[in-house]
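Quick one: the structure is below, and I'll ask about it shortly.
All protein chains but one are shown in place.
Labels run A, B and C following the written order; every chain starts at residue 1.
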Amino acid sequence: MIDIGAEMENPYVPFKAEIIDIRQEVKGVRAIKTFRMRLVGRERFDYKPGHGCLVSVFGRGESWFTIANSPTRPDLEFSVLKTGKVTTKLHELEVGDIVGLRGPLGTPFPVDEWKGKNIITIGGGIGQTPLRSVYQYVIDNYDDYGELTIVYGARTSRDLVYKDELMQLIDEGYNVYLSVDMQEEGWEHFVGYVPDNLRFNVKPDPDNTIAITCGPPIMITLTLRVLKELGFKEDQVYTTLERRMKCGIGKCGRCRLDGKYVCRDGPVFRYDRLSSLLES
Amino acid sequence: MSESCDRSNQLDQFEPKIIAFACNWCSYAGADLAGTSRIQYSPNVRIIRVMCSGMVNPAMILYAFRKGADGVVVAGCHPGDCHYNVGNYYAKKRIVLLKEMLDFIGFESDRLKLLWASAAEGKKFAEEMIDFVEKIRRLGPQKKMLSIPYRI
Amino acid sequence: MDNKIKAMIYDGNFLRDVAEKLLEKGYRVIAPIKSGNYFIFREIDNPERISLNFINTKKSAKEFLFPQNEGLIRYREWIEEILLDSKKRAIIGIRPCDAKAITLLDEVFLKGFKDPYYEARRKNTIIIGYACNETGDYCFCSSLGLSPHETEGMDILVTNLGDRNYLEVITDKGDEIIGLFDVKEVTDEDGKRKHELERKAVESTTRKIVSDMKDVLVNNFNSDYWRKVAFNCIGCGTCTFLCPTCFCFDMLDEGEKEGIRYRAWDSCQFPLYTLESSSHNPRREKWQRLRNRFYDKFLYTVESKGKVFCVGCGRCISDCPAGVDITEVMNGLLKEVSE
Partner (left out) sequence: MDENTLKKLKEKCREMLKEDVEVIIVYTRKESEPKEILTVIESPDEIEKITLSPLSANNPAKHLIHELKNRSGKIGVVAKGCDSRAIKQLINEGKIDRERVHIIGISCPGIIDYRKLITKFKPSEVKKVTLSGDTVLVQTVNDEQRIPLDKLIYENCLYCTHPTPQEYDSLLGEVREGRRDFSDIEELEKMSQEERWNYWIGELEKCIRCFACRNACPFCYCTECLVDPTDLAISPMSPAEEKASYPRFLGKTVNAQDNLFYHLLRVIHHAGRCVGCGECERACPMDIPLRKLERKLEKEVIEVFGYIPDGDVPFLARLDILPEKETTSGR
């Protein structure tokens, strides 16, 4: 188990990181950009899928992003939805600019426990980021795991993140179920919400399967209900929670949910631990 | 909004930093006129164009002082010919009250000046600025309201 | 009585003399002084300014270990300077409840991730306490397993026996300091007198609270009681800022091109504390925020750190503008549940 931020002797001081590539995933009002970053002057800290980092822009502040690429792939990728003070500034940066990175923070997915099991990832909108790190990890160690299924949907085809990568996975024969909310011309995959896509098309068999879901809160609640109907037990389902985070190391109390700190004990939670929480 | 004005060290002659909120229809045009007709006035004045002097919120004025401005000028149209009819009346009311309160807490309220300058009065705008800068230069650098968070 | 604690007698006003000695040795001495009609901890340069006839200070000494504003990083294009502060300090005249609160803050800042800023101050601070011979009207430390003569969290505890001081030395740091003074052996008459004072102080406590509220709170999370309790609350930060055990903070940057990243006290009572940029706010209503304050102190911290994060100092009761009273709220909940 990687000790959180083991290599940071001062947990508030970020590592120096340089942006080496920017990919515009989604344009328009809710623009999303994927930044590929490389630490300057030191090796990349090792981490697990599900770990996150606080990306720091001096003068603006810090924001939490789950690491989008799997540790088996080079560098660190973050997908940033333009929504506030820090993210707007991030979207103005170019290749070669310097940002701060504090990490790895939070508790990752227990990928070692999942060895030998089938994995199904159910993502919505920008929630696909942590799941991408999982399915890239599973693909790179495919013989350790059972069957991989990716279910992903967004409002419109323009809002789909990592679209070309997913199309390529479809050509390689992985079963990927994409969906958009409304019918569009030239869209031959499922039309409708992700939970419905899950219930009617995918119909995963709960035996020896781990389900991971991440996305807008409504989608998560509906997906959890569908998974329960399909016979998934609560300890087979993992989800992530959204909270305002500041210190990232379980001190400042902002992301506290009952006795747990979302930034330190989460944002990944096994569902059975969540249902007992008073405040969720 | 004025950036944090870093304090230039004490030259032999103190160069005050003045922030001027100039209303777009009259005073800014007046300042423009002063510029186009080559009328010189002190470069210490940094002009911020606002749509109306009535828009200048006491928070902006206090924020300027807090970040290190030595003097603040709010320049608007003459009473009666404001593009939005009553903008400069509100400005006058706010500036008079703010000056009274600043005076009450012991801050030199002369550092805040209300100026009526129409689009044609380029010369008057320049002259007012020159003698305001002189007045502030005599008052010296403004250290009272200066908030230096680096002191933490 | 923990066996390691050595007790001794000192003629004269120990707190004033130790302040003088520590000033000579280059310590920054922080002691209670009178300001207006309340007492407050301030860094003093001459021991005469110390005044000790108070029940408790307005703000606890927390602000000298976990200041309201603490610079973390000074930056320009990149990090210029890490602002650790490890000057030698001594906090003198702190009450037992505030000293216990400091041990609770240690639970937060020194366990798991070590907070370097807090640790730098904490390691270089000597804490010399002053026992309460008389409890105030808002104090309820005895119902939380604490006593007005509690020694936890202190290096030396001074009890005023009238003409002389009864010292209890708890840590080696305390030993070093005691070494600089000539002290006498404790006669058992002194010991009896001290226990007498302690017993009298515990008896004079009028306010009570039940410290184990865990299961009552768990079953009453959605009860309407919390809306009634929050009717008067005005949602200000007074209770959290005066509370010696509140540790929530916010991290902000001041200055666009060059400036400072600092952390500042924050309060779960302020709505923006949990507002997310998607405009979702898990605790949007005022009564949810007030309920969260009680749940944090008596349930959540018990779950995550195993300790009740209240030391019974009563500041949140005496200074609440709306008269919200934590003891009345908790006892009221027990009464309502029993009906």
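Everything that follows uses one rule, which is that a residue touches a chain if its C-beta (ideal position, glycine included) is under 8 Å from a C-beta of that chain, and two chains touch if they have at least 3 such contacts.
None of these values were measured; they are calculated from a predicted model.
Could you tell me which shown chains are touched by the chain that is not displayed?
Counting the whole assembly, the omitted chain is in touch with A, B, C.
From the list C:13, C:69 or C:103, pick the residue that touches the absent chain.
C:69
Can you list, in ascending order, the chain C residues touching the missing chain?
That gives, for chain C, the contact residues 35-38, 58-59, 68-69, 137-138, 206-207, 231-232, 234-238, 240-242, 250, 252, 254, 262, 264-267, 270-272, 275, 277-281, 319, 321-323, 325, 327-328.
List the residues of chain A that touch the chain left out of this view.
So the residues of chain A touching the missing chain come out as 29, 31, 82-85, 87-89, 91.
Residue-wise, where is chain B in contact with the chain that is not depicted?
1, 57-59, 62-63, 66, 79, 86, 89-90, 92-109, 113-114, 144-147, 149, 151-152
The rule we apply is simple: only the chains that are shown with their structure count from here on.
Measuring between Cα centroids, which chain is at the maximum distance from chain C?
B
Averaged over CA atoms, how far is the centre of chain B from the centre of chain C? Could you give it in whole Å?
46
Determine the centre-to-centre distance between chain A and chain B, using the mean Cα coordinates as centres, and give it in whole Å.
50
Taking each chain's centre as its mean C-alpha position, how far apart are chain A and chain C in Å?
Each chain reduced to its C-alpha mean, chain A and chain C end up 40 Å apart.
Where in chain B do residues touch two or more of the other chains?
Within chain B, no residue contacts more than one other chain.
Check each residue of chain A and list the ones that touch at least two other chains.
As it turns out, chain A has no residue touching two or more other chains.
Which bits of chain C are touching chain A when the two form their complex?
72-73, 75, 77-79, 82, 108-109, 112-113, 115-117, 218, 221, 247-253, 255-257, 259, 261, 263, 266, 268, 273-278, 280, 282, 295-296, 299-304
Looking at the complex, which residues from chain A come into contact with chain C?
Within the complex, chain A touches chain C at residues 4-5, 9-13, 16, 58-62, 83-84, 87, 98, 217, 242-244, 246-247, 249-254, 256-261, 264, 278-279.
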